[in-house]
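Only a single protein chain was left out; the remaining protein chains are all shown in position.
Letters A, B and C name the chains as they come in the text, with residue numbers starting at 1 for each one.
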Amino acid sequence: MKALVYHGPEKRSWEEKPKPVIKNPTDAIIKITKTTICGTDLHIMKGDVPEVVDGLILGHEGVGIVEEAGKGVSNFRVGDKVLISCITACGICDACKKGMYSHCETGGWILGHMIDGTQAEYVRIPHADTSLYHIPEGVDEEAIVMLSDILPTGFECGVLKGQVKPGDTVAIVGAGPIGLAALLTVQFYSPSEIIMVDLDDNRLNVAKMFGATKLVSKDAVKEIMKLTDGKGVDVAIEAVGIPDTFDICQSIVAAGGHLANVGVHGKSVELHLEKLWSANITITTRLVDTVTIPMLLKTVISGKLKPKQLITHHFDLEDIMKAYDTFGNAAKEKTLKVILANK
Amino acid sequence: MKALVYHGPEKRSWEEKPKPVIKNPTDAIIKITKTTICGTDLHIMKGDVPEVVDGLILGHEGVGIVEEAGKGVSNFRVGDKVLISCITACGICDACKKGMYSHCETGGWILGHMIDGTQAEYVRIPHADTSLYHIPEGVDEEAIVMLSDILPTGFECGVLKGQVKPGDTVAIVGAGPIGLAALLTVQFYSPSEIIMVDLDDNRLNVAKMFGATKLVSKDAVKEIMKLTDGKGVDVAIEAVGIPDTFDICQSIVAAGGHLANVGVHGKSVELHLEKLWSANITITTRLVDTVTIPMLLKTVISGKLKPKQLITHHFDLEDIMKAYDTFGNAAKEKTLKVILANK
Amino acid sequence: MKALVYHGPEKRSWEEKPKPVIKNPTDAIIKITKTTICGTDLHIMKGDVPEVVDGLILGHEGVGIVEEAGKGVSNFRVGDKVLISCITACGICDACKKGMYSHCETGGWILGHMIDGTQAEYVRIPHADTSLYHIPEGVDEEAIVMLSDILPTGFECGVLKGQVKPGDTVAIVGAGPIGLAALLTVQFYSPSEIIMVDLDDNRLNVAKMFGATKLVSKDAVKEIMKLTDGKGVDVAIEAVGIPDTFDICQSIVAAGGHLANVGVHGKSVELHLEKLWSANITITTRLVDTVTIPMLLKTVISGKLKPKQLITHHFDLEDIMKAYDTFGNAAKEKTLKVILANK
Partner (left out) sequence: MKALVYHGPEKRSWEEKPKPVIKNPTDAIIKITKTTICGTDLHIMKGDVPEVVDGLILGHEGVGIVEEAGKGVSNFRVGDKVLISCITACGICDACKKGMYSHCETGGWILGHMIDGTQAEYVRIPHADTSLYHIPEGVDEEAIVMLSDILPTGFECGVLKGQVKPGDTVAIVGAGPIGLAALLTVQFYSPSEIIMVDLDDNRLNVAKMFGATKLVSKDAVKEIMKLTDGKGVDVAIEAVGIPDTFDICQSIVAAGGHLANVGVHGKSVELHLEKLWSANITITTRLVDTVTIPMLLKTVISGKLKPKQLITHHFDLEDIMKAYDTFGNAAKEKTLKVILANK
């Protein structure tokens, strides 16, 4: 089969690889029908994720069809249409029993990271019973690809951890795909104000179409304190992953408020406990567990959530080298998410 | 009347001051029967709390008898025995309606800070209806003094924010009075292990008597990771307020765990988001709201909580100058809390 | 002044009464600008609420202007535009401190019940500081009248107690004003399906316009089980108050689901514990506390909640006798809520 293979920083190719086979009775082999590229894949390409080795197939998102199921798989049969979670979960370790699939002892984020991933014609999914989800008849596959990672990430790490309530004032710092995923799902809870912060005006315009009520591009702290009469926001969602954006968040969260970190950080940050020790605030971190996929599926089916808004470009899977270029050049190409179809 | 008056860093005196009078209809004047000294009072004496002005009476804890009640006070009458909360709360502003009395728009921590405090023969308590609590007949007054500040602080900021559950492994970093207050109240929730961390062996011995199951004085991170088979603790309670102790806490909190900050910090800390972004942890800060005083009173009455364990020394109120010395020399004098009785 | 006065079952009149005066320092006198009639007022008129005495002024909803404020009132001044909560709360008793204003020791539902109410030119409001709410500039007064009782009731007793989550299937049994208030506010949480049950087709049509996704008028249990593939609903909201409708609710709630009772019941019901003991369900009751008025105000200001949808008829306050007839004849007149304006 063909697959997108990592060969060290800045080197990738679309090349022939052996079709995966069942290794454990709980594995399933999935024929990919649609996949996508994640911001994390770009980080890998830059060499920022050193545990990814030369020769690995990238990708941790996608939908497909069950090609083969191990003897220990009881929930899926050959021919089933499935959503692949970016998080592999055994369902039986301590972490999984707490719903913390991201810290599964034999799973977590391994696809396209520790084991071959989904940017290929076929992929092996370990612990298939708790790592795949049935796609109901009639649901648009492209929309569902957005449920592999980006929408659960924005929802679980940003919205749920932020404990957003009706009437709240929320700020989302970062209007990239993850920030926009938080924006789409935060509206499940009817906040009164959603302030979107980004330096890119195009992304802010998208945010406005997606439901943001206020846009801020400069002097974020000052602007947001002005918009909130000096009180700050009930919930600040960090969706970038650098010290500057974390700093905005800690400066704007109101007494009693929540700071929900979603961004992947490469450096430590300075936490101003000399101000915040008495502020009754809550700071959370989370790697997505994807335990909300069933809930999100229901909101997609009912039309409350429209994931296709996030999709800006389509490619054939075999054109994935070009798709990486387009996705990597997001500002210029106005890319949010791309869909790669395996014809 | 006589009172303990601040006259700038390192200067205090027990001197004559005018007896307080009702200023607003919701005020009450309380005749102090018992009060105490807080670690915060020592910080004030060092000049660390610049908003405290020369001439202010210190103290924010105590019990007493209602001497006079304003016309707007409906819950208390002359002669009632009362506990004074360290937090003054109007009960009607937005923060108070959320139970966040510490951020009351016209209250919060003001006693012995912005207005004259309780280390005196009499004190004026604003918003008396929501800042005083009835002391039931037969309850020991000395025990109740510990409910003005220290026990609600350990309980609300450490134990409740830490969301301690039966069977949990908890570490409390700092075995001073606040850490010990957390230790006493964390046992309400039946954790399996309570690891106490301090450099002072005397304090660790006290902690052991109070219910700690493990004591750690050196190489805290290494020791605690060993004690927890490399997993870390479910809840880390920071009860000191310096970067080093916060750092211990962030290094030992397990995936999915809580870090509840209780300590008063004077400097920022380095938060290792490059490790913690994916650890599903929750960090909280809180200034005590004292909203749990009614709950704590019930646990004292039922004998579940024995606050007198915290009291090591007794003085007459008029000997408060000496009491400050003893309290300020805690390591040598083995002081936890002192009781000052107004004869 | 003029007021609507109860004179025993089925007897009321619009008559001259003395203008109310301050009795306690925490009282305020409000000049009513807009009020309304509640289903409960009709119950009173039928003689179902025996504690209402001959001569009492009815009404527990409305907005107005502060005419006079007692000396113990600190939050309101003469001339302030205010919303009157149907629940009077002292803010300092045990129940109030728990946010359970409905069980306030000296308040609760007393307006138009134990003391003179709001269907008059003026009304005395005890505990004004915690029983009135400021109306921000520019907010439509008529919309705000719906926040005195009906919207907090549907929201607190139905939606919050029902713990509705995104993606849930919810059934609301009863499409009268209270059921419709639950329907409007349940959408704060983005359920996937909202099944509305009523015998009246007109009301079901209104429900559809208000956001119901399925309508059921006959064979409710059978129909709902069919609509939910035999699983039942995540949340059943009882908004009528008779054994038959409670019975529908207990028959359709899924394992793990919630049954939130909102209806005022005059009789006991048969609870089928022989089936439900193992069903992991939660049944709740609640008299509205109106603690969510500040939250609801924010959702009105942001346009998430449009309370005016509930208003079908307008009258001058002096025509209140006629308004009672129209409201009492709801099916024929297609009445939901009426607004009575004091010119």
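Simple rule for what comes next: a contact is a pair of C-beta atoms (placed from the backbone, for glycine too) under 8 Å apart; a residue touches a chain by one contact, two chains touch by 3 or more.
Values in this document were obtained by computation on a predicted structure and should not be read as measured data.
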Contact with the hidden chain, among A:I92, A:L199 or A:M321, goes to A:I92
From the list C:H265, C:K308 or C:K322, which touches the chain that is not on show? C:H265
Quickly run down the residues of chain A that touch the omitted chain. 25-26, 71-72, 74-75, 90-92, 94, 97, 99, 129-130, 291, 294
Would you write out the residues of chain C that touch the absent chain, in ascending order? 95, 98, 100, 102-103, 241, 246, 255-256, 261, 263-274, 276-287, 289
For chain B, which residues lie in contact with the unshown chain of the complex? 165-167, 187-190, 192-193, 213, 294-299, 301-302, 304
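The definition used in the following text is that only the chains that are shown with their structure count from here on.
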Residues of chain C that touch two or more other chains sit at 294
